[in-house]
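Some chains omitted; the rest stay in position.
Think of it as A, B, C and D in the order they're written, each chain with its own count starting at 1.
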Amino acid sequence: MSINNLGIVQRNIVRADKAAVEKLSRYGVATIHEAMGRVGLMKPYIRPIYPSASICGTAVTILLQPGDNWMMHVAAEQFQDGDVAVAACTTDSTDGFFGDLLATSFRARGCQGLIIDAGVRDVNDLTAMDFPVFSRAINAKGTVKATLGSVNVPVVCAGAVVNPGDVVIADIDGVVVVPAAIAQQVADAAEKRESLEAEKRAKFQAGELGLDLYKMREPLEKAGLKYLD
Amino acid sequence: MSINNLGIVQRNIVRADKAAVEKLSRYGVATIHEAMGRVGLMKPYIRPIYPSASICGTAVTILLQPGDNWMMHVAAEQFQDGDVAVAACTTDSTDGFFGDLLATSFRARGCQGLIIDAGVRDVNDLTAMDFPVFSRAINAKGTVKATLGSVNVPVVCAGAVVNPGDVVIADIDGVVVVPAAIAQQVADAAEKRESLEAEKRAKFQAGELGLDLYKMREPLEKAGLKYLD
Amino acid sequence: MSINNLGIVQRNIVRADKAAVEKLSRYGVATIHEAMGRVGLMKPYIRPIYPSASICGTAVTILLQPGDNWMMHVAAEQFQDGDVAVAACTTDSTDGFFGDLLATSFRARGCQGLIIDAGVRDVNDLTAMDFPVFSRAINAKGTVKATLGSVNVPVVCAGAVVNPGDVVIADIDGVVVVPAAIAQQVADAAEKRESLEAEKRAKFQAGELGLDLYKMREPLEKAGLKYLD
Amino acid sequence: MSINNLGIVQRNIVRADKAAVEKLSRYGVATIHEAMGRVGLMKPYIRPIYPSASICGTAVTILLQPGDNWMMHVAAEQFQDGDVAVAACTTDSTDGFFGDLLATSFRARGCQGLIIDAGVRDVNDLTAMDFPVFSRAINAKGTVKATLGSVNVPVVCAGAVVNPGDVVIADIDGVVVVPAAIAQQVADAAEKRESLEAEKRAKFQAGELGLDLYKMREPLEKAGLKYLD
């Protein structure tokens, strides 16, 4: 076993089932996160660079070194249609590792968006291209190409483990990672959850209370809740 | 006297006078904050989830426990038309305590918006509903319903004391709390301040300097200001 | 030599050459930062108050004291057409030192925008006026007029040194400072860099890889990169 | 009713009962916080300037303006033996509002320590004097004396409401505020809690598990906990 996973490009990765990915693309991040049992979220400091940005695809992971975006170019060769770039850095950084030229290259190679635990730039161009990016910062700070990281090794991105091939879904509520092996199962659970929400919404709209809908009055009383006048 | 104020729902609260609330709704947060003598603001990390969000209403306060939104459902029953939900947490949290279902319920019960010193989710839906929310974070992270907090007790929300019934005004500049007892007085002061601004604006537009308008040249000189060429 | 630079207004400053400023205005912040050799950026916490805000002009610098915007009024008298106000504070602050009245005054005196390492307010009005502001915070918190700072002394604003007369360019990617003495040189370098980008963009769009375009395969191999299947 | 509470010195305040304060001084912050039902803590960014610092006394509150420590001198006159200075600021600040001269003055007037939601300096001297301070920052940054705040008005300090006369207890675990009216009740509850801890400690030391001591096995099983081999 190698002592670390730097300096590696894994070419063959197992991507989540396409049908599961497609089905997951129908649901929001909050719904999928709940369907998974409230796990799998990245930290909330990862934000879309424009409000309507959204992504659902299979992860090609990139491990960057601080102030160095060499591996971005290495990654470009590894995309297949429907992939999403997920970039982590070996240390906290807000440098601008990615801009419109790389976005042009990534898109031409099949990549549909980027999640990056660091900064990006050329945000006006990326927005005009409608190339969705979710990042920790917007920052014009440029980078060098001098030190090896890796492509398609497991990474921790904004607090979440991402394995190559996992499904990554991102919208204005955040970013959730669904392991490839349970993608279909989670998609089904999301569907079920969503179907229950329409009914609840109608009841809430009609003025029914969650206290009654969820039968909370008794457990609240047991827990000791007191109403004062 | 009880040792703390957890596990309590205060049903009868004294809301600020409706006419005063209506009058306050005509002024921006900065103007009202100045009219109060530069106090009453929440900390600036509370931000609107969409730029045009704005709120003016009487507070129903909610004290949440970390990772637990049970009290949101308890609060839903206590709203009257024109109320605003003001939610604090017993510890710093960015979890998503609130989403579109609760917003539907809150609105159906008369609540016109939410100020929360924590996170919210379903931001696309909330924006589509035009349900104004001012929060510390956007976060898909879900919560449980297991531990009692309170409704309509005094809370500290983002650094500001909020008593049930106080007027809370929120816009893109921040959130200000006006105690119910001085709502009319503050509204009148805001009106007066606003009326003076139009005149000043015209003078500034014509190129007059604040140095002259506010007669600052003499005090600046006394303070020792030196002009160098 | 005076022991500090407080309480001073420098009236005569050497502004960067107008033609150089005009040429710099054609390029984005990321391009200019790269053209300078990757220096000159403010820290990325300085953000536009509305997404389309952009500025390019010569700096009139303002050194503020905490919670005190007196020097804003002193600065208003020093603007010439095409200037940009660059405000630093002697300590970290997010107070709202600037709003729509000052913007009206600044604009009437030739100032085209504000960069401030602190907070601003009246953001709806500033947006309606299309008065571009890049700030550390949005905050309704008002300030007093009691303690001297300075105008047109060198300042450190969000980590960057700004001398009066320097060119300051700001857009959604951040803020870059170009010393007056090298403005033309940097503008030329930016032009050259931009002209190369169009060609690269076309190649990337056609699917060519950065690996080949930048001849990275050999140096990557030398650095030890390993491809695994 | 006055529109705000700036520019006020309240001379007569009701201090918590001395016996209750003395009793509270025997317990740690964590114990007292639990005895109150898990409320009353300041935020954890308030830290002692040296590890052994600890305080228990009645609050004289100080409301500061940013970069201005005028009210510190006003407060000095209001101390009685056993008081603690609790200083909040109308905005977030890390300036050094307090140093060894003020500590000398405060001590001479009966004040036994300081809690401040801002910065302090002269930390070597304060440590040598064994003058306990709990602050948000250590910072040499000096302040002016130009704008009125208040003394002995209710303040929000690091997220906690402090009324003049409340008991404030501070140690390495943080700072807790006990309202004067319930000081005796809380002291008694703390005593009771502490007495139970000795017994528990012995059991834990002997290897007994919390699972058994607190009878958690059944509720854990009901909640669905699964043991895998």
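Just a few scattered comments:
Criterion: contacts are C-beta pairs under 8 Å (C-beta built on N, C-alpha and C of every residue); 3 or more make two chains touch, one makes a residue touch a chain.
As the structure is a prediction and not an experimental result, all values here were calculated from the model.
Here 4 of the identical protein chains are placed; the entire complex in the file holds 6 of them.
Just so it is clear, only the chains that are shown with their structure count from here on.
Touching chain B and chain C together: A, D. Its C-alpha atoms superposed on chain B, chain A is turned by 120 degrees; the angle is given in steps of 5.
Separating the CA-averaged centres of chain A and chain D is a span of 41 Å. Chain A and chain C have Cα centroids lying 32 Å from one another.
Among the residues of chain C, those in touch with two or more other chains are 94, 141, 147.
Applying the touch definition to all chain combinations yields A-B, A-C, B-C, B-D, C-D.
Those residues of chain C that touch chain D in the complex are listed here as 65-68, 90-95, 141, 144, 146-147. Interface of chain C with chain B (complex): residues 7-12, 50, 70, 72-74, 76-77, 94, 96, 99-102, 104-105, 108-109, 119, 121-124, 137-142, 145, 147-148. Partner chain A is touched in their complex by these residues of chain C: 28-30, 33-34, 38, 41, 44, 47, 51, 171-174, 176, 197, 200-201, 204-211, 214, 216, 220, 223-229.
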